[in-house]
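A single protein chain has been omitted from the complex, and every remaining protein chain is retained in its original position.
Chain IDs A and B follow the sequence of writing; residue 1 opens each chain.
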Amino acid sequence: MVKQQSVSQMKARLSELRKTNQRQSELVLELAEAIQSGQGARSLAAAFSDEAERWDVLEQVARAAMDCGRARPTRGEEESLAATLVKQLAARFPESNRVKLLQGELFEAQGDWAGATQLYDELLTETPNHAAATKRKAVIFKSRGDIPKAISVLAAYVQQAMADYEAWVELSELYLSRGDFQRAAFCFEELILSNPLSPVYHIRYAETLYTMGSLENLQLARKHYANACKIQPDDARSLLGLYMTCSALNSEKFIKQRTPINEELEAFAVSRLKQLYSKQASAPQLECLNETFSKMALTTSS
Amino acid sequence: MLTRVAFVLGALLLFNAAYSTVQYRNFLKMAEKDQSGLPIDIVLQTLAAMVLATWAIVEYTAPFKNIHGSNERVRYDAVDNRPIFYSFQHRGALLFKKQ
């Protein structure tokens, strides 16, 4: 997968993956291996002369290793890759909370729940509201399949850390996994309040509302899809969402509450989508779109 | 580096000018001459020092950031990249197992 690239290109790719938080663990491990062999270094750490980069990379590769089953020693290994890297980090930063957290994640990856919980509790006694430790405790419950407990831990956390949008998104995901759309919608409302100009939250909120159905929810969903279209024009997801919501509102069920704005928005979405697809999509995809429109029109215009 | 040197230089010039002014005024006091006005070279030195130091301050501080979000469209799937919430109980251990 890693084509012939220079070491510096590979390092740059690693850095890019770090910055965008992408979870491409297999790729990261490949890149790390290639960089180490490419520079003929004894260890991964030795392959990076820039101190600041070195430790970031070790952390990144350690997490990738945990994702790819390298948390426990494989055949022929005395110590797992992840454990080695974490040990190196701990040796360099003995008092670091960040390394402690990584150590906890390693325990989790190894299935040592008790060890991980103990570590996080230590962090929490030191710093009573240690955000990361609280979140990892929630993840432990999630990993063990106890979603309700995970939800309660996170919900308690966001009560006092309302600005932590990551936690709100995670909480919304947990609620959605339980089918609790109402509460997931509440999470999205909080996210929209703090990030009104981020189209993603509008779209997800609208999707949740659309799923819940009912007239008010659909009308509100339509508003948010439209807003998302406004903030981020030519985004197929928001346009299609707008179209679907308008179609739903056009149906027999809501015939009494029909408003002209619905027709206008639907026409807007359709025209924009056709423009977008004719510019960027392949011919079969455009055909697919047109067919979708015509079939939807048949079923909802009754 | 250059800006730091420039700033120190500017500050030194300024202090030097201040010191020269004090000396000049003492001289005037003793010579009981008219105490208004400064020699042109001190004035020029002071002004030059000011310009130099101000420039150094402006350049030394961090560059301005672009406020237009540099067209970074928040990708829908990117929202799910939340490393702090990654669980390691998934099929990765099997799928990516080293053979």
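Definition applied: contacts are C-beta pairs under 8 Å (C-beta built on N, C-alpha and C of every residue); 3 or more make two chains touch, one makes a residue touch a chain.
Quick note on the criterion: contacts and distances are computed from a predicted model.
A.B. asks: One chain isn't displayed here; going by UniProt, is it "Probable metalloprotease ARX1", "ER membrane protein complex subunit 6", "RING-type E3 ubiquitin transferase" or "Pescadillo homolog"?
C.D. replies: Matching "Probable metalloprotease ARX1", "ER membrane protein complex subunit 6", "RING-type E3 ubiquitin transferase" or "Pescadillo homolog" to the record, the invisible chain is "ER membrane protein complex subunit 6".
A.B. asks: One chain isn't shown here. Among B:Arg4, B:Arg25 or B:Arg75, which residue touches it?
C.D. replies: B:Arg25
A.B. asks: Which residue from B:Trp55, B:Tyr76 or B:Phe96 sits in contact with the chain not drawn here?
C.D. replies: Result: among the candidates, B:Trp55 touches the missing chain.
A.B. asks: Using the touch rule from the top, list residues of subunit B that touch the missing partner.
C.D. replies: Answer for subunit B: residues 10, 14, 17-18, 21-22, 25, 36, 38, 43, 46-47, 49-51, 53-55, 57-59, 61-69 touch the chain left out.
The rule we apply is simple: only the chains that are shown with their structure count from here on.
A.B. asks: How far is the middle of subunit A from the middle of subunit B, if each middle is the mean of its Cα atoms, in Å?
C.D. replies: Those two chain centres are 37 Å apart.
A.B. asks: Spell out the part of subunit B that touches subunit A in their complex, as residue ranges.
C.D. replies: Per the touch definition, subunit B meets subunit A at residues 73-76, 78-90, 92-94, 96-98.
A.B. asks: List the residues on subunit A that touch subunit B in their complex, please.
C.D. replies: The touching residues are 20-23, 25-26, 29, 63, 66-71, 74, 105, 108-109, 132, 135-136, 138-139, 142-144, 166, 169-170, 173, 198-200, 203-204, 232, 235, 237.
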